[in-house]
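As you look at this complex, bear in mind that one protein chain is not there, while each of the others sits in place.
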Amino acid sequence: MSMVSSNGNTSAGHAHTKLWGGAFSKSPAEVAWKFGQSIESDLNLWVEEIDVSIAHAKMLAATGIIDKGDGKKLVKALEELRRNDPAHSTHMSHSPHIEDAEDLHGAIEALLEEMIGDAAKRIHAGRSRNDQIVTVTRLWLKRKGAAMLKAIASTQEVILGLAEKHASDPMPGYTHMQPAQPITLGFHLLAHFWMLERDKKRFAAVIEMADACPLGAAALAGTSLPIDRNLTCSELGFQSPVPNALDAVSDRDFVGDALHACATLMQHLSRISQEIVLFSTAEYGFLKLDEAYSTGSSIMPQKRNPDMAELIRGRAGRAIGHWTAFMSMMKGQPLGYNRDLQEDKPPLFDSVGLCLDSLVLVGEMLATATFNLPTMEERAGEGFSTATGLAEALVKQGVPFRTAHEVVGAWVRSGGSGSQLPPEVAGSFDPSVAASIAARDSLGGPAPVAVSEQLAAAQAKLHAHESIGG
Amino acid sequence: MSMVSSNGNTSAGHAHTKLWGGAFSKSPAEVAWKFGQSIESDLNLWVEEIDVSIAHAKMLAATGIIDKGDGKKLVKALEELRRNDPAHSTHMSHSPHIEDAEDLHGAIEALLEEMIGDAAKRIHAGRSRNDQIVTVTRLWLKRKGAAMLKAIASTQEVILGLAEKHASDPMPGYTHMQPAQPITLGFHLLAHFWMLERDKKRFAAVIEMADACPLGAAALAGTSLPIDRNLTCSELGFQSPVPNALDAVSDRDFVGDALHACATLMQHLSRISQEIVLFSTAEYGFLKLDEAYSTGSSIMPQKRNPDMAELIRGRAGRAIGHWTAFMSMMKGQPLGYNRDLQEDKPPLFDSVGLCLDSLVLVGEMLATATFNLPTMEERAGEGFSTATGLAEALVKQGVPFRTAHEVVGAWVRSGGSGSQLPPEVAGSFDPSVAASIAARDSLGGPAPVAVSEQLAAAQAKLHAHESIGG
Amino acid sequence: MSMVSSNGNTSAGHAHTKLWGGAFSKSPAEVAWKFGQSIESDLNLWVEEIDVSIAHAKMLAATGIIDKGDGKKLVKALEELRRNDPAHSTHMSHSPHIEDAEDLHGAIEALLEEMIGDAAKRIHAGRSRNDQIVTVTRLWLKRKGAAMLKAIASTQEVILGLAEKHASDPMPGYTHMQPAQPITLGFHLLAHFWMLERDKKRFAAVIEMADACPLGAAALAGTSLPIDRNLTCSELGFQSPVPNALDAVSDRDFVGDALHACATLMQHLSRISQEIVLFSTAEYGFLKLDEAYSTGSSIMPQKRNPDMAELIRGRAGRAIGHWTAFMSMMKGQPLGYNRDLQEDKPPLFDSVGLCLDSLVLVGEMLATATFNLPTMEERAGEGFSTATGLAEALVKQGVPFRTAHEVVGAWVRSGGSGSQLPPEVAGSFDPSVAASIAARDSLGGPAPVAVSEQLAAAQAKLHAHESIGG
Partner (left out) sequence: MSMVSSNGNTSAGHAHTKLWGGAFSKSPAEVAWKFGQSIESDLNLWVEEIDVSIAHAKMLAATGIIDKGDGKKLVKALEELRRNDPAHSTHMSHSPHIEDAEDLHGAIEALLEEMIGDAAKRIHAGRSRNDQIVTVTRLWLKRKGAAMLKAIASTQEVILGLAEKHASDPMPGYTHMQPAQPITLGFHLLAHFWMLERDKKRFAAVIEMADACPLGAAALAGTSLPIDRNLTCSELGFQSPVPNALDAVSDRDFVGDALHACATLMQHLSRISQEIVLFSTAEYGFLKLDEAYSTGSSIMPQKRNPDMAELIRGRAGRAIGHWTAFMSMMKGQPLGYNRDLQEDKPPLFDSVGLCLDSLVLVGEMLATATFNLPTMEERAGEGFSTATGLAEALVKQGVPFRTAHEVVGAWVRSGGSGSQLPPEVAGSFDPSVAASIAARDSLGGPAPVAVSEQLAAAQAKLHAHESIGG
């Protein structure tokens, strides 16, 4: 019986370089080899893969598992490779050791062997690809997590700057997308600041979750070689070794937590983006995006579209999908490394990259946008937006709130004329937008005085996470 | 044009009790009313709803927004209602104020009015259902989070007890579900201990995320009444007030984090459950569940099925679905309360309940199961499981690992006879299971000496989280 | 070691009625029993459960597996039970046989035994709960599928009526939520008609997928009793028996297809709902919902909120979650009944019910809403919405489209004055909204003449599916 792959390849395999095969008499089928290759995605991990190998080589030499000379050769060769990240080196990216590799571990070992011969054959003692890949991924995530904290803070800085500038500029506040009460633009923008502040907290927890070193867990059960896991752990800057070798290779919680943190951040950015899209419609007219962050139409010459905001909104769905893919993959897996786990990295790389790009774009869109303040102010006073204030004024006169609510409801139904206020407050209630905003000065409210306090609190938080994950 | 609902109801509405309607001349359509009712799900929040109202009433009296007498009446009536949770009170569960209510807020306000008349009409001053529901949900989550930490620790305790008992009982270690290296049952069980330890960490973070008080944010923009948010915050035991009123009513991050923590915990329990299912197959024969945790067949009289483990495995999918539902619901929502947010609670209640039940079941299944130690030991030695140890023995003799790997691969291919070991190690290598396990004594490894250290570390963690969230 | 459940129950079990237990010496633990109970959800299937049992009993008698007298007793008793659906019968809903049942199969068999004694013990010959539950669920889905086709058609009818009425009423057409080109309201509404038309197609396929009878597959491998699967199949109105007994009990494709169809329908309704929310904002002002389909605020007396549309939008997320939960549950399951499969029904029941309710609500909201036609018409002409028409007019004069696009782009940038049109078209191009709409008369376009043709095509489709699934 013969089968042909979707790409027209027959399944006859040829000899690929691989880190196993000792007990095999046959090469893998071509279709199987390609299906299993992870090298393309692995290249994101180049630097971390090499850092982990350097730490391992140093430890092997320090513990006498390999001799000091071989250790030095390995470290030197690895440092050279580290400088030749295929992302920046055309020469390296076309190396057959990389193009034909099953995975990055194999590629690096093949390159090492080419550079230093037999010493290269000693590096895999006391480790396995199972502990290696998870150590490398954790290291990568710690670094990207630190970059994320900085990127979030940069976007927060933009928001904070705008919130300061517009601390007392009125705009309508909405519930159910219906006008509710007048607020200030600064107050509204600060809501997004705090959302992002929680994202920093969440990514700080992700970094902490990633911050344990599995190296030396080997395939699943450690090794009989006299390795020193504390040495590689501290060499790589991890807080402590993972305490159980089987857990070390089976656990991907740090990936799940990262995907959740990314999906949540994208959810937040999708909410800002939704507002950017809405506020820049002709109907709202609150916001005009800069041309550098808008696009046009191939058919309608007049169009100015908020494509970046739409893409961020849409790609929030992608981040949701990545978490779901990952969790479905993990569900019901018995312990020990199973090849399914290879599927943890593509969603991780994509979600993290998406977050970093989207943060920049949201920051830039806001920083370069023009707010139409007169329109926002005008709208702030429409839709009986001061009715709640009126009901509260009645409460201050001793009317029970539920009664006041009904009285004002009837007043609204009859047209809500400013000249026919309920008698209890007829002389005293100021229905202007400015008065309404100034009155809402409870903690966290939109009154300029409350916004001022909030700005100070926000400022204090802005760079508080910067030391984490460094 | 006339339409009839799926249930045969016409859309003619009748007068329902509701907290709004002042400006409405018409009642809601019956189909709309039912679609919007959340009272059934809300009843989970009875105690917390009342605790929040008590704190609010005390604050209203303390700040003079209502007079002290009304404040006392409100608190007394609320305390009485608190003792009559419909979950335990038949009388209350059949109250028309509950059966016909739109939501719990409306039900309680109607009950209060029945009990104390006009004073009840004063309680809604300076708050809105928007800040109320989110305060109540946060309080509920903090309490359930604390219960979760205890439940996790109980299941960990079972695992730890078994791990101690079986610290040196051999079993096969697997990768790719193929025999890899001999390990010990205690070592294997401890891997699950550490998974659950991370769950405690995650739920502790959820509690912290929930631990801020939105009360007083009102609809979205605070109030002009002289409320004291710090007072209600400390009365309810929250760490601090939410700093922005708009964020306070729009944010559901604590729900998303809880759903992620639940889905991750269920993923972990699905992995233990998968092993319970596998290990209790006729083919593995490692484990026999107690009859109290097995079920039979309506047609095959001989069956003894691990249904509870299967249900936990299957319901891990439900927890994944709940997170996905929530995140899809949140995506792209502009700020301010939108009714979509009502959809946060059904998944939250279900996921939390599922986790609590599943933890008990996993603990009980393990605690009452019988392990077939002789079978496990026998299998531990099969499948060339000591081949890695042999390769490592060659490394100790100076053979590069990659070469040793090939040598042993060839030896396996030729049958792997114990009497034809490679010459370098022929006299010295002990291929027994016991020797293999004892040799793997690197940090976190399966050797009894390493398991001993790990047990001590685990013991120290067990109850460390118990003070949180209380 | 003792454990206590989250509900404070100890795990000591008491004797529950169950369809198995012959080989058991112990009762199930209480926490396990409750975790496994599906009776509450199963009650949705009352009528279908009994219909399947009636067909089975008739077949057993017809083939002589039981005697005709017992067959008659069984059918008569079942018919009586059928009339006492606990959904409508208080007496039945409090029967201990139901309240304490593990599942519906057990409840019915216990009720039968109470009614007719020993004859009841004969009904389970040649079947298992495994084939029973899946037959019952398929039957339920076929019936609900037929109801769904009718409900979709009803909502389509509302849309079609409105589209006819507003066939030539202008409104702005949007891309990227920016004004693009003038269209008609009838044209816009018809887009939703066709979306729903595809939903009918999808549900018709679901019905077809469900339309095969597993009964007689027994546990997984048929039976040695001389059953007649064709007889039960035709008695129940299925198209044909499922051809493989193992597949019959393992397959849940029809559930997955139904959940996908529901999620897609809800996605469509979420899009209409999003437009209802948008178009009824103060900023758009295109639409005013009837009070019977709006709600108010507990704090802001002036509010008129589109809560039903928001709930439908939010619950579309729930339908997405249900599919995800189901697919995660199915993934990686080996064949044969596994208890995980019990998790197929709660999402199915919820998604189907949600769709039926949401269809009614969308229909009613649209049918009772008031459109603000003057505002829509006014907006239709804003935002250079006729620029594309101008470019096309240039094309008609021989200008290459890409050049025309640039010319019109420059004209827009310079203010787009109607009196300074490009010379090629200065005399001939009519920039009015009416002319613009009338000109877009290509197949499927917004010109009244094209809408007319489209209405006729839609009308022809409206009731075409009504005969399916009945």
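Lettered A, B and C in written order, each chain numbered from 1.
In this section, contacts are C-beta pairs under 8 Å (C-beta built on N, C-alpha and C of every residue); 3 or more make two chains touch, one makes a residue touch a chain.
Since this is a predicted model, take the numbers as computed values, not measurements.
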| item | value |
| --- | --- |
| Full-complex contact with the absent chain, from C:145, C:347, C:381 or C:409 | C:409 |
| From A:79, A:99 or A:290, residue that would touch the chain that is not displayed | A:290 |
| Option from A:111, A:242 or A:300 whose C-beta touches the chain left out | A:300 |
| Option touching the unshown chain, where C:35, C:140 or C:323 are the choices | C:323 |
| Hidden-chain contact residue, picked from the options C:28, C:145 or C:389 | C:389 |
| Interface with the undisplayed chain - residues on chain A | 1, 3-6, 11, 13, 18-29, 31-32, 34-36, 105, 124, 127-130, 147, 151, 154, 158, 161, 218-219, 290-305, 307-308, 310-311, 313-318, 320-330, 338-343, 346-347, 353, 356-361, 363-364, 367 |
| Sites on chain B contacted by the missing partner chain, in the whole complex | 172, 175-181, 277-278, 280-284, 296-307, 310, 324, 327-328, 331-332, 379, 382-385, 387-388, 391, 405-406, 408-409, 411-412, 416 |
| Residues from chain C at the interface with the omitted partner, ascending | 20-25, 65, 109, 118-126, 130, 173-177, 180-183, 187-188, 190-195, 198, 201-202, 205, 209, 216-227, 229-230, 241-251, 253, 256-257, 260, 263-264, 267, 270-271, 273-275, 278, 313, 316-317, 320, 323-324, 327-328, 330-339, 388-389, 392-393, 395-396, 400-403, 405-410, 412-413, 436, 439-447, 450, 454, 457-458 |
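The definition used in the following text is that only the chains that are shown with their structure count from here on.
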| item | value |
| --- | --- |
| Centroid spacing, where centroids are CA-atom means, of chain A and chain C in whole angstrom | 34 |
| Chain A and chain B, separation of their C-alpha mean positions in angstrom | 23 |
| Chain A: positions in contact with at least two other chains | 175-177, 180-181, 278, 324, 327-328, 331-332, 388, 405-406, 408-409, 412 |
